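With one protein chain held back, the other chains of the complex are shown just where they sit.
Read from first to last, the chains carry the letters A and B; within each, the first residue is number 1.
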Amino acid sequence: MATALKFEKPNGEMKWIGTRPVRPDGVDKVTGRAKFGADMSLPGMIFGKVLRSPHAHARIKSIDTSKAEALPGVKAVVTRNDFQDMPSEITPAGEMLINYRDVMRNVMARDKALYEGHAVAAVAATSNSIAQKALALIEVDYEVLPHVIDVMDAIKPDAPVLHEDMFTEGVEPTPTKASNASKRVEFAIGDIEKGFTEADVIVERVFDTKPVHQAYIEPHACLASMSEDGQAELFVCTQGHFIVRTHCARLLGMDVASLKVTASEIGGGFGGKTVVYLEPVALMLSKKSRKPVKMQMTREEVFKASGPTSGAHMRIKIGASKDGRITAGEAELYYQAGAFQGGPIGPGAMCAYAPYDLENVKVIGFDIVTNRPKVAAYRAPGAPISEYAVESVVDEVAKKLGIDPIDFRLKNAAKEGTRTAYGPKLGAVGLIETLEAAKAHDHYKAPLKVNHDHGMVGRGTASGFWFNIGGETSTTINVNEDGTVTLIQGTPDIGGSRASNALMAAEAFGIDYDKIKPMVGDTSALGYTFLTGGSRATLANGVTTREAANSAIAEMCRRAAKIWEIPEDAVKWENGAAVPAGDNAGKFEPMSMAEIAKIAGKTGGPIAGHAHINVQGAGPSFGTHIVDVEVDKETGKVDILRYTVIQDAGKAVHPAYVEGQYQGGAVQGIGWALNEEYIYGEDGKLQNPGFLDYRIPVASDVPMIDTVIVEKTNPKHPYGVRGVGETPIVPPMAAIANAIEQATGIRFTELPMSPPKVLKALDEDAGGTG
Amino acid sequence: MAKIHVTTEINGDPVEFLCEPEQTLLDVLRDELNLTGSKEGCASGDCGACSVMADDRLVCACLVLGAEAEGKSVETIEGMADGEDLHPLQQKFLEHAALQCGVCTPGFLIAAKALLEKNPDPSETEVRYWLAGNLCRCTGYDKIIRAVLDTASDMRGS
Partner (left out) sequence: MRYERPETLDAAVALLAGAPSRTRVLAGGTDLLVQLRAGMIDPDLVVDIKAIPEMRAITADDGGFRIGAAVAGAELSEHPDVKNLWPGVVEAVDLIGSTQIQGRCTLVGNLCNASPAADSVPAMIAADAAVRIVGPSGSRELPVEEVVTGPGQTSLEDGEFITSVFLPARPARSSDAYLRFIPRTEMDIAVVGAGVSVNLDESGICTAARVGLGAVAATPLLVPDAAAALVGTPIDDAALESLGSAASAVCRPIDDKRGTIEYRTKVAGVLARRAAVIARDRAKGIAANGGAH
């Protein structure tokens, strides 16, 4: 059996990989047939709703649910009393770390409500309107406490403390006074002081960013059904149904095997659907009511109680010599984590200088809790924030040195063998290729043109890095009796991964893409599979699909050998058929998959292939973006005139969906740069929990997004894939800030660069210079 | 409060339903009639995921009361294909990879169809402004706009 992970090197003659067929789930999605999180129903189903804290910070003195329980039609009410308190322990969970005590307390508040929108109780009733009425009948006695929203306010000595048992980790000696700083991290190489003494130019800047939400269009939703014997089913929109199973079983004290989780189609996630919110509550309501319970968040709940990513305060200092070498890069990062520890400060700190080959780097980061919703992963978690700040300063240093910003990056670019500040040396990476492609691109050379009377135009560039990850992955391939293939993957398909997986399977078997039917298996169908995130789905499934296909192919070769009555090693697989390995093996016509499968019952039974692998060998992906902007000097509004994304994909399995990732990431970044932000009032309440005032880009805000797919093969992957989903959101904020600087001469150091902020700076600049 | 009896037409079929006065047309489509192709993304008219046609007007089903459907003709995504034949927009969305997660897709298709019926030869800018009420967080809109322009071009040609 072909079990060893030996892959042929990717070659240029792949038949299916690199083509653009219609996705297998496409028709369901253009006809409304596809079932998303809120689209499933079960007989006898009732409806659950959550009561949420109106206060940013409050002690919950008591909860009286008696009136709600007495309302006709109410079938169950749950509060903190229905859930166990969990011990505090940190567990790795993909790109983030989790602590089950915090997860539980975020799902249902215990002693305190820590943010506006924190779940305090939930009801299930025979109709949505009854459930809504029941919420109003629950009486919660709050003792309102002082709150803190801003990340730097939270670490002032007199700040209200969220968790009395939080003592900053990573500081020697460990503080004896509780604070809102959960930990300090540091990544350093070389001698930072020496690096600055070697510099001819030093630029130091302070940056601030606001929390932004993933803003997937589909709100969180699930349908839970628990039977009297404790067996349960959960249907949910999630990036990882196996991790939902893990979390729910752990929080509810269930055997993992007693819970079957099915991933519905998922209406966007971007990292935000990697944690549990409603799911344990729905299961508990179902347990108490003995009925299937459907729950879905309103858009307001999505903004107030799920997501976002951190806002941050950052100090960046970069030194460079006259010849354009960066001699030192320093960063001090303060990321807010929301109400519980565990924001993306780790990856943020690791990525800050990752695009550069530097001798002297020092990055210090702090994870800080505030009275806001607990942050969740958001597309390259942490990296867009720190890299925005660094790429802004890099642009400024290049200008001070009089060097083209792309040339400056080329002089310092990370490459194979570069030692990262966080430890390992990089393998083969494609940053230099993206920079060279950017420089050669028509966009970089095209003249800038003012379009409006009051317009000022500028062009900016920035690069970005994300690690990408592999992780635990299972795949089953069933060769059906007609020679078609059922391909079962364990990663929910958010952006076309069934299509890319089917292409890789078609390539492995040498049969037509149309003969492969990919699907996402539920948690009972496959071994544990980590979630869709970290840009890992196509990368990891490529490894397991190839491996599962190889084992099915080996079995088919054995069947052919049996039929031909020749030794097993005298049969090989070619163009979708078993053939004799050579002239000595004998003369036999090739046996197709269909022919072998048809008589499988007579040659040894069903044919299948399985792979269960903790996939290693992810390849980092670098990108470089170019953007042209026009700034209205009378209103401060920034228009995006032209945008180009250049990124290394390793190998683009389905190029249309790779382009889609580039374009979507860039436009999310445009929103982050220009208008998206969480806006809080003095009362600690979110003022813009809806799409009206949380302003994600609309179709008329953006131009076409041009893309260039660079393919610098990932040598550790059977098809050369790197993973592409996250890197595209890293460069836009700095690229746009750099373009605005070129247009206006003003360096903006706060996101978003919204019209009032831009106009104020323009006016102050005009005042200051006469 | 007694439910309201409503007689209407949905995707060409006569339909009767009972609804609470507060229920929206979207609630009725999804929860009472099991037509879950129209999605709830915001329930405030800001995302367009529940776009439907009501008497040949493009509307958000979340901003129409179920009771208002009385005597109307409603078209949803479930009625867009003609039997086994996808509408040209549905086909072009597939060919252009104009969807990733697909949750906004029904709304975009209904809205784009309304555009092309009104304006068979829209400019890119006209398409972008017409579809500004349909939010997509995955695609950056590029491939959606291309799919609509390409469909318009094909439909004019045929």
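Please note the rule applied: a residue touches a chain if its C-beta (ideal position, glycine included) is under 8 Å from a C-beta of that chain, and two chains touch if they have at least 3 such contacts.
Just so you know, these numbers come straight off a predicted model, no measurement behind them.
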Worksheet item: In the complete assembly, which of B:8, B:24, B:76 or B:105 touches the absent chain?
Response: B:24
Worksheet entry | Contact with the hidden chain (one of B:10, B:60 or B:103) | B:60
Practice prompt. Please give every residue of chain B in contact with the chain that is not shown.
Written response: 1, 4, 21-22, 24, 43-46, 48, 51, 54, 57-60, 62-65, 67-68, 70, 111, 114-115, 129-134
Worksheet item: Footprint of the hidden chain on chain A, which residues?
Response: 300, 634-637, 674-675, 679, 687-688, 691-693, 695, 697-698, 700-701, 754-756, 759-760, 763
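We adopt the following convention: only the chains that are shown with their structure count from here on.
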Worksheet item: With chain centres defined as C-alpha means, what is the inter-centre distance between chain A and chain B in Å?
Response: 29
Item to complete: Please name which positions on chain B make contact with chain A in the complex.
Response: 20, 22, 27, 30-31, 34-44, 46-47, 49, 76-78, 80-81, 86, 90, 93-97, 99-106, 109, 124-125, 127-129, 131-146
Response to the item:
As the complex stands, chain A meets chain B at residues 20, 22-23, 25-27, 29-36, 38-39, 41, 128-129, 214-219, 265-270, 296, 298-299, 494-496, 654, 656-657, 659-661, 663-668, 690-692, 696-700, 702, 704-705
